[in-house]
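Okay, so here's the structure we're looking at.
Just one protein chain is left out here, and the rest sit where they should.
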Amino acid sequence: MQELIKAKAIELLENGTVDRVLGWKAGEFFYDLTPAVFTSREEIEKDFVYSVFSGANLSKYLVKESRKDGKVAAFLKPCDTYSFNQLLKEHRIWRDHVHVVGIACDGMCDMEKIRAYGAKGVLSVERDGDTLKLETLYGPMTMNKADAEAERCICCKSRKLVAYDEKIGEDGDVIENSGRFDMVAKLEAMTPDERYAFWQGELSKCIRCNACRDVCPACTCEKCVFDNPKSGIAQKAAVNSFEESMYHIIRAFHVASRCTDCGECSRVCPQNIPLHLLNRKFIKDINELYGEYQSGADLETRPPLMNFTQEDCEPSVVYERGGKQA
Amino acid sequence: MQKNQELELTATIKRISGVNPRLCMKCGKCSATCPAFDEMDYHPHQFVDLVDKGQIEKLMNSKGIWNCLSCFACLERCPRMVEPAKLIEAVRLAVIRQQGQNHLKPEQIPDLLDENLPQQAITSAFRKYAK
Amino acid sequence: MQRIGVFVCWCGTNIAATVDVKAVAEALGKEPGVVFATDYQYMCSQAGQDMIRDAIKEHNLGGVVICSCSPRMHETTFRKTAEKAGLNPYMVEIANIREQCSWIHKDMPTATEKAVILGRAAIAKVHLNAPLTAGESPVTKRALVIGGGIAGIQTALDIADAGFPVDIVEKKPTIGGKMTQIDKTFPTLDCAACILTPKMVEAAQNENIRIFSYSEVDSVKGFVGNFHATIRRKARYVKEDVCTGCGLCTEKCPQKKVPNEFNLGLDNRRAIYIPFAQAVPKVATIDPNYCTMLKSGKCGVCAKVCTAGAIDYKQKDEFIEEDYGAIVVATGFNPIKLDRYDEYAYSQSPDVVTSLEFERLMNAAGPTAGTLLRPSDGEHPHTLVFVQCVGSRETRDCGKPYCSKICCMYTAKHAMLCREKYPDTEVYVFYIDVRTPGKNFDEFYRRAVEEYGVHYIKGMVGKVVPENGKLKVQASDLLSNEQIHIDADMVILAAAIEPDESARSIATMLTASMDTNDFFTEAHPKLRPVESPTAGIFLSGVCQGPKDIPETVAQAGAAASKVIGLLAKDHLMCNPCVAEANELMCNGCSSCEKVCPYGAITYSDKEFPGPNRTRVLRRVASVNPAVCQGCGACTVACPSGAMDLKGFSTSQIMAEVDAICK
Amino acid sequence: MKQLTLSKLNELFAAMAAQQQLYIPADKGGQAQFLPYVDGMELTKSLNTARSAKDLFFPQTEDIVGFQVQGTEITLEETRDPGAPFVVFGVRACDARSFDILDRVFLSDPVDTFYETRRANGTVVTLACTRPEETCFCGAFGIDPANPGGDVAAWMAGETLYLNANTEKGETLLSSLPLLSDCDDSAVGTVQAEIHAITEKLPLNKLDLTGFDGDHLMEHFNNPAWSKLSESCLGCGTCTFVCPTCQCYDVRDFDTGHGVRRFRCWDSCMYSDFTMMAHGTNRPTQKERFRQRFMHKLVYFPSNNDGIYGCVGCGRCLAKCPISMNIVKVAKTLGEGTK
Partner (left out) sequence: MQVNNEFKPTIVAFCCNWCSYAGADLSGTNRLNYPANVKIIRVPCSCRVNPMFILRAFQRGADGVIICGCHPGDCHYTTGNYYARRRMTLLFSMLDYLGIEKGRTRVEWVSAAEGAKFAATMNEFVETVTKLGENKRLEDLRCKN
């Protein structure tokens, strides 16, 4: 797969289709790949990597890259193409400056999970089908790839490429019953006190590094309200439990009905807060109350929060749903 | 009859029947539709009118109340949903209860038992006529 | 920070009895920025206003807070006062300490405390107020009339006479409406056609009037003075400008079994038809549901016989876009469906008819050419029973709770005409009440009884049973306290009237409100009876409530005069409290545009200074202040906070929240 | 040197906690952090805490002063927390070194009294790293994880915990704990050798830092590689906030509705509004901001501080950066430029 992609990148550069290629660049280790722009065959041959650690969603980089002169090729995994579509819908990407190569994906791995599995000082990983062979400072070990997969990939919503100019590998399907709402449902079934304790535990870890926002493909404001002193809610640090709740509620609300559930927020959170559970709550509610909606699936459907029907349920529906009221 | 008694009786009829006679616009469709009209001394529209005026005693003394078929045609067709049939039923009950006597005593029941009579009928009759 | 003056009104004892106004003025006087605070008996009085004006000048006030009655009451008054003192009127805020404080609380300390907090919130808001100037929007000097009945025609004629162009949109192939189907009119008994058709012709010939018949309004956008409508001209498969109305096609068309809606299905017409002889426009229309050519492609007789070459089977719906300054709704009414009234046997017997059907049976242009004949066997009926209030004044769901208003009079008319034309008939009218408030109305009704010997019976018909060619009518006679039985030849039901079924969707399109019966609501039931609460929308005829012809014509004229008053203006003052996009923060995502009900937001690519002296091209939103009505939906849809609403800005509302929750 | 059998570790913690507030690295919410000790709390199995130990001396936010507002009256309010003595156990060598770096910033004139108070109150018990991770590169900065420093240094070897006081404060602490028994200083020799054997194998431990000095300042500053290095940077503050040596903060006012709380909070040079001034910002794009952070750690700081780098090689930014850009990649790329 990596070889096919590298060959495609070189081909697109050399036949003049594009001037630049957006991909993942090798790092110090096998897992610390950095999104990077490549402009020559040499760079690609030397540093371009596509592996189970190419988790970073490249769509958001296209907001800036597509505004530059010339054309950029972007390699997008299925979930990245949803983000790409959503950004197109919001006029954030200049489509004619982008050549999208859709690439098949069978689930990305998460280094945190490998560490949590008990692997310390991991120096290299070799994938052999469904198993991973690890070389560590403290000796070799093996583990199932499934155990190393990122949460968002375990309950992947779709392996379908929804936007591309060309593709590499087999296109997959939308996955029904992905189970991605199971945890949300579990939380909903708790009592409010339990939920409150859960979220206080999680949100109190927040250090307001803003990584979740800065990586989020739905957060492409010129200036975030939390950075804008005039918004009245700008705040730099998690000073108080309220600030943390405020930040995460408002952020989730701002991306509600635009979030494609790419899971980048949770991937990058240095404090391992399951931020995707906030976004998925909105997605689940929208699906249940206003009909199934997947943002980024197409360019036409109105996002549910920018839409309505006369028969919509009343907000009092909340009193009847969810966990019991204490 | 004392004024107070009259008022109380009217209230009882309204409570039993659940009917608000003030809804009546006096169109007479109840009487127009009534199949037992000729058998009754007070006609359905008069029932509504007399209950409204509180003249329950007249109705209670009326023979006509027993001639209502409870076919509910008046109730069905009334444009204002007044439901005269329910008033008539209420007056009947009031008559029975006011007489202060049980039309049916438990010890009478064995004599009344008929093989062809459904038990349910007896139970319901007992419930209705025994205060 | 503004220099703020606080004025606390006693409103006589209305406020002062429960709020310690002196204490409020004193407490608010200590708030940051407040340089002057006072109280007075009646702030809205001339003396009170003078006091405010003088204080603004003397203390050089930049903002004014008035603690008084609801802003819905005197906001305008105090804004004008401020303006007279040279202060921008939008630098005034009202703290509502009467309706929302003194009148709902009894305890003085509680009410006083609340008044202070409400005052603080207003002060906090005023600090962030900015002077606003109302813009102007031009008025498109053309009116749209929806519905081409007598109401629509009269409104259009009156507007056109004042020199403004008017378009009438009528969904039927001809204008004229219900009145075309009526035979005679009460109480004068003059012929409806004789008074209506000249008006139809006048409308057709008026240079200022365009008639879009067989057309519907597809969408309306915009606001008072600046509506933009899309009109769908339904394909009639006949070129309107070519057809001469000769009617040859309507005679030759082989499809003869089409129920004739003009005669309410009492006879048949062809698949190509002209509704009636005096139709305007007098052109043929092909009914696509019955035309064999359109359905199967075989036939084409009409095209062959048409010497003008007007037939066009390939015609498509055509869309016309036009701007209007005002819109008049004249969508009229229909009799209700009687299929749920089994007791009257309407569905069982053809001899049970509605009054409108009876009109056609009496009309010279009707199915029986004006001779009253029973629909079932064409025999002359001898006994006629009229039933009033069928479906009117009913609280059951099949009926209407209101009085349809016109039935008493037309029933008297029908009864009278029967007796006049056919003295051998017996005519019974069953009534609950006979309502005749109107000039010469009661006299008319009395004539039916006194001169024509119509039997008016107080009571209702309970049931009608068709039996052996007769209609057995069972009814009550409440005065004689008897049940009576009549063997009738015909039963005529005075069906309630209801607004046309298109009214609901038109109301939604126009954002005009309706009552529970689907009648349009007026801006004020007494003082503004021909205007909708939505600015620029006017009401004419039965769409607003049941009316007879003279009332309809009167209301049509009134609506027209309101329209003329609006169109006579060159500009309308806009609401300055509109949304505004901060281009520096906007990222062009289109969220705001999607929720704007007025289409007030547009996007353009603009160059902005970027880092390191670069120029950056960005898509940004801008709001058309003339179109924006200031709802604020965009401000919440915008995740960047780039959209804000003047007069109700995010910072102002948050300041109020802060002041209240302190 | 003192020793204690590891099975009695909790007794030791309890004894320390009885004297003063004790913080130990423990797991909460799925990751390790320094937590106030409560009975039964266990040491984390993770090598290091997700956030560094600097939190205890330089918390993310702290109130500086308050104002009460009543109408137009404003009164000043002292909000300073006087603090109390505390012990932090289990600080790794890298974090221990970070205190030296922070001291150079906060304890030089003008002295940051908030930091000073906490430093005076705190006793640092370090813990040698027996199982370093691949991301560790403290060796590059001359830090020896087998000799972790601090007021008291500790080692875990087999079933025994060894403790050695390095300072007077450390001495006082150890002598107050009768649980401990004396032992020979050479007892930790074996474990130190084991640690050194691992650190030899660490892939980044020999990171070459030659050329990162004041003499090459402009060369580094003008290195064209900055554009490439910074192009994928998201501009978040993750690296800054997990870094044990980042010490920038912002001073802000919070309007409470009835007054003002003036507080300081960590700031990040990666943020677009960092050092924003009336005229705008000196670092208009992410490239300049990104450059600032690494220039500061690798060039400016050593130039002004006797060659001490502003990085301790703890590896947190390597593990946490959302796009896996980090100081090692930067140092290697820049190093090529000066060779």
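Going in written order, the chains are labelled A, B, C and D, and every chain counts its residues from 1.
Simple rule for what comes next: a residue touches a chain if its C-beta (ideal position, glycine included) is under 8 Å from a C-beta of that chain, and two chains touch if they have at least 3 such contacts.
Quantities reported herein were computed from a predicted structural model and do not represent experimental measurements.
Peer 1: Touch partners of the unshown chain, restricted to the chains that are shown, please.
Peer 2: When the full complex is considered, the omitted chain touches A, C, D.
Peer 1: Which of these, A:70, A:179, A:192 or A:229, touches the one chain of the complex that we don't see?
Peer 2: Of all options in A:70, A:179, A:192 or A:229, contact with the hidden chain holds for A:192.
Peer 1: Check the options A:237, A:256, A:275 or A:297 and report the residue that touches the missing chain.
Peer 2: From the options A:237, A:256, A:275 or A:297, the contact with the absent chain belongs to A:256.
Peer 1: Of the listed residues A:116, A:154 or A:233, which contacts the missing chain in the full complex?
Peer 2: A:233
Peer 1: Which residues does chain D use to touch the chain missing from this display?
Peer 2: Those residues of chain D that touch the unshown chain are 254, 256-258, 261.
Peer 1: Taking the full complex into account, what residues of chain A touch the chain not shown?
Peer 2: On the side of chain A, residues 184, 187-188, 192-200, 225, 231-233, 239-240, 242-243, 245-246, 249-250, 252-253, 256, 278, 281-282, 285-286, 289-290, 304-310, 312-319, 321-323, 325-326 touch the unshown chain.
Peer 1: Residue-wise, where is chain C in contact with the chain that is not depicted?
Peer 2: Where chain C meets the chain not shown: residues 70-72, 96, 98-101, 103-107, 110-111, 113-114, 117-118, 121, 508, 511, 513, 533, 577, 595, 597, 629-633, 635-637, 645, 648, 650, 653-654, 656-658, 660-662.
As a working rule, only the chains that are shown with their structure count from here on.
Peer 1: So which chain is the furthest away from chain B, centre to centre on CA atoms?
Peer 2: So the farthest one, by centre of C-alpha atoms, is D.
Peer 1: Give, as an integer number of Å, the spacing between the C-alpha centres of chain C and chain A.
Peer 2: Their C-alpha centroids are separated by 50 Å.
Peer 1: Distance from the CA centroid of chain A to that of chain B, rounded to the nearest Å?
Peer 2: 74
Peer 1: Can you name every pair of chains that touch?
Peer 2: A-C, A-D, B-C, C-D
Peer 1: With touch defined as at the start, can you tell me which chain B residues reach chain C in the complex?
Peer 2: Touch residues, chain B against chain C: 23, 25-34, 37-38, 43, 45-46, 73, 77-81.
Peer 1: Looking at the complex, which residues from chain C come into contact with chain D?
Peer 2: Contacts found on chain C: 30-32, 611-612, 658-659, 661-662.
Peer 1: Which chain A residues qualify as touching chain C in the complex?
Peer 2: Those residues of chain A that touch chain C are 67, 89-92, 219-225, 228, 230-232, 254-255, 302-303, 305-307.
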